[in-house]
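A single protein chain has been removed from this complex, and every other one stays in its place.
Each chain carries a letter (A and B) given by its place in the written order, and its residues are counted from 1.
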Amino acid sequence: MKTKILRTGSIITAIALLLVVVTAVVLAGGREERAVTLNVFTLTGPFISGPIERHAAEWEEKWEGKYEINVIQGAFPDLFSQVQSVAATGSDRFDMLLVGNAWMADFVGWDYIIPLSRYVENLDWYPDDVVDGVVAKNTFKGETYGLICDNDNMFLFYRTDILGNEEYQARFRDEYGYSYNTPPQTLKELIDVAEFFNGWDWSGDGQDNVGFVTVTRRGNPQFMYSYPWVAPFSVIPHDEIDTAGVMFFEPETMRPLANSPGWVKGLELYHEMIERGTGPGLDWTRGDVINEIILGHAAMAIDHGDIGPESLSDASRVQGKLGFAMSPGSNEYWDWRTNEWVETEEVHYAPAHSFNGWSWYITSTTEHPDIAFDFIEFMLSERISSIDVAVPDSGYQPWRRSHADNVGPWLDHGWDRQSAESYIQAVLDSTEHPNAVVDLRIPGSAEYSETIYDVSLSSIITGSQSAQEALDEVATQWDALTDRLGRDEQIEFYHHHLGIDD
Amino acid sequence: MTDRSDSTMKYIFIVPVLAYILVIAIFPLLFSLFLSLSRWTPGARGLEFIGLDNFRALAGDSRFWEAFRRTLGYVLALIVFQWILGTFIAALLQKNIKGKSIFRVCYMFPMLLSPIAVAYAFKMIFDFSRGPANHFLRLFGVAPVEWLSGSTPAFITLVIVDVWQWTPFMILTILAAFENIPQQMYEAAVVDGAKPFRIFWRITLPLALPIVMTVTLLRTIDAFKVFDTIYILTGGGPGRSTELVNFYIYLVGFRAFNLGYGAAMSWVQLFLIIIIFTYYIRSLKRIGGLR
Partner (left out) sequence: MASNHHKIRKTGRNIVTYSFLIVWLIFALFPIYWVAIMSIKDVGSVYGTLPTYIPYIDFQPCFRAWARVIGGASVDGVRVVSPVLGRGARYLINSILVAGGSSVITVALGTLAGYALTRFKYRRISNDGIAFFILSQRIFPPVALAVPFFILFAWAGMVDELPSLIIVYSIMNMPIVTWIVKEFFNDIPKEIEEAAMVDGSSRWNTLLKIFIPLAIPGVAVAFLFSFVFAWNEFLLALVLTFENNTLPVTMSGMWNVRGPRYWDIAANAMVIMLPPLVVTILANKYIIKGLSLGAVDGG
């Protein structure tokens, strides 16, 4: 018995030592390879990083093996923090990043990324073919710092067959005293429609269905799902103000708008939606949102674009049955300059670009910025990118005008023409909307949103705190954070973010 | 029985360990102490020495103190449940049971599994509408529980996960302690006609107590460090109801890179834990634990 244990122990030890030696040899041997490796840090696959791995070989061939691409993957919750610790310690681990556009200001603040303007100037397609909303998101301090390859914003997904059902429309009219628009135009209308379709079997599959799905788990990240509810009530229309899309702070003072009546109203409605229009449980993750829609259990959702491509998967039961539209608006907004509510005659839309999209950056620590840009240019080229945005598993949403003209690749990947066109249109419309809110790009963005706001939002959703109470806390903590990071610097960054020239 | 050569040997044996720990562990320790007195902003500003500002801010940070109280509650709940369940099941297993080894092996499984995998498993089990936990409750006509999204249930869920994973450790160690009690101790009692329950209470438990308490100490130390299950299961939510100190430190120190503040919190937590342990160990020594 003892000898047996001895043997097991020594075998384990021997194997371990052997493996150590083998890797040491492999590592040492690998050191003298000819090709220069460019490291790209991005998300764990298959989404976002998948296309890089799919196309890298072609690019490497072009360089005849002189350069090669190595994809380093991180999980979403810690993607930002990992870049942060690398940047802070001056490590040269990464040559390129394909990470959140919303983090651009942090990177600029740390001097961790280089401006790409001098490269972009030579791209003849850039000024004409990239939609303005994306150009704005690529730009900071008047320079191009990042290049978006996946254009994120929140818009509405709805079941055209269910919302368009005349019998249901008639029943709704009887119950609520008015006819809903297809798709619903205001958030209040959206709640009514969601409530109407909540908790009964409208699909005829023997299961009760839900009206609306959203993410309600802290840190998943749920805060992105709340912005479409806040924006219409707290953004001043573009024709009333010089700088459009102001939602987070007053530009001159950095006074948080988070506890302004606009935010409070938006989140009260969000909470109301969760109580009236969704199923019970409150533990939904993004996977639940996507799957409930594509399995035909839910009628509507406001989400990033991914539901569209997922609706083509084998498991999907809603192929061709989804409508795509601008995230609903409001009939009033809070003017933070005059501190009063303003009613609007037409619906006031303000789509939110939660997260803004996945964006290429070149780090300041790379020794090969030109080569790195060559790779980025290759990935963004019309030929490659028009395929990537159409591939369901890429996780990329369209961002070039030519993506709308060229639906060929979309049809190849299972879309029908009408769905594809309306999907691309919904993405580009939300991007181009003059009231659109670009997700916060100032240093500490992740701390403002995830560490502080997300937590209070969670309290609002579960009803353990009133919206006002929770948002007052947010405002206090945002102020404290701004002071810690330096109010004057933050104001300057915020102006850069909004594109205000001082 | 020791001779001269022993005195050199005894240093040859202990110095490598102490030196290794000192060399490797002392830098991070000192560095975190230094960090707690400074502020590190990535980029141009870099590292600034700010004295006791972090600690001053900490004193007024209700989120930290809330998290600390919550952690104490969590640890206490775990230890009590694991102690009671561990002792109870060990007492049952101590008897002449058929299939004892099968029980023991199966009971052993949970504690050696990856907490990340375990957390995913419980994430699926406690899913509100698709999880077996609520399905099970429904069989008994109990209303479904918001296991992961209600403030109190989410906290209880975390306790259940840890009880599932680490009660086995208590069962097996306590069982071993019970079985290690010399048979003669019982024989006298049996001759006296004492009832089994009385024997357990008067002989088994007191004799095993030193080991039981030592094991409890080890569990307590580890219980403070819970992180993986929170990371996967609740993310600290809903609200802050499952945000324990370590998770908060992680959010502040790593996610937000407010390293100095994170380090300050770690030291305060450490200080408080050591105070608690000192009392605990003192009472342990009194009953003969920690040989």
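Here is the rule we go by: a contact is a pair of C-beta atoms (placed from the backbone, for glycine too) under 8 Å apart; a residue touches a chain by one contact, two chains touch by 3 or more.
Please read these numbers as outputs of a predicted model, since none were measured by experiment.
Enquirer: Just name the one of A:Asp95, A:Glu292, A:Asp429 or A:Asp454 that touches the chain not displayed here.
Expert: Reading the full complex, the residue touching the unseen chain is A:Glu292.
Enquirer: From the listed residues B:Trp65, B:Phe81, B:Phe103 or B:Phe200, report the one that touches the chain absent from this view.
Expert: B:Phe103
Enquirer: Touching the left-out chain: which of B:Tyr20, B:Phe49, B:Trp201 or B:Tyr279?
Expert: Among B:Tyr20, B:Phe49, B:Trp201 or B:Tyr279, only B:Tyr20 touches the chain that is not shown.
Enquirer: Thinking of the whole complex, not just what is shown, which of A:Ser91, A:Thr243 or A:Gln418 touches the missing chain?
Expert: Final answer for the missing-chain contact: A:Ser91.
Enquirer: Of B:Pro42, B:Pro153, B:Pro238 or B:Gly253, which one is in contact with the hidden chain?
Expert: B:Gly253
Enquirer: Which parts of chain A are in contact with the chain that was left out?
Expert: 2, 5-6, 8-9, 12-13, 15-17, 19-20, 23, 41, 43-48, 53-54, 70, 72-78, 82, 85-86, 89-91, 93, 207-208, 285-292, 295, 297, 306, 310, 315, 391, 393, 395
Enquirer: List the chain B residues touching the unshown chain?
Expert: So the residues of chain B touching the missing chain come out as 1-2, 5-6, 9-10, 13-14, 16-18, 20-21, 24-25, 27-29, 31-32, 35, 85, 88-89, 92-93, 95, 97, 101, 103-110, 112-118, 120-125, 129-132, 135, 164, 168-169, 172-173, 176-177, 179-180, 211, 214-215, 218, 221-222, 224-225, 227-228, 231-232, 245-246, 249-250, 253-254, 259, 262-263, 265-267, 269-270, 273-274, 277, 281, 290-291.
FYI, only the chains that are shown with their structure count from here on.
Enquirer: When the C-alpha atoms of chain A and chain B are each averaged to a single point, how far apart are the two points in Å?
Expert: The mean C-alpha positions of chain A and chain B differ by 37 Å.
Enquirer: Using the touch definition up top, name the residues of chain B that touch chain A in the complex.
Expert: Those residues of chain B that touch chain A are 39-44, 126-129, 144, 146-151, 231, 234-241, 243, 251-252, 254-258.
Enquirer: In the complex formed with chain B, which residues of chain A make contact?
Expert: It is residues 77-78, 80-81, 84-85, 87-88, 106, 109-112, 216-220, 279-283, 443-444, 446-447, 450-451, 455-456, 458-459, 461-462, 464-465, 484-485 of chain A that touch chain B.
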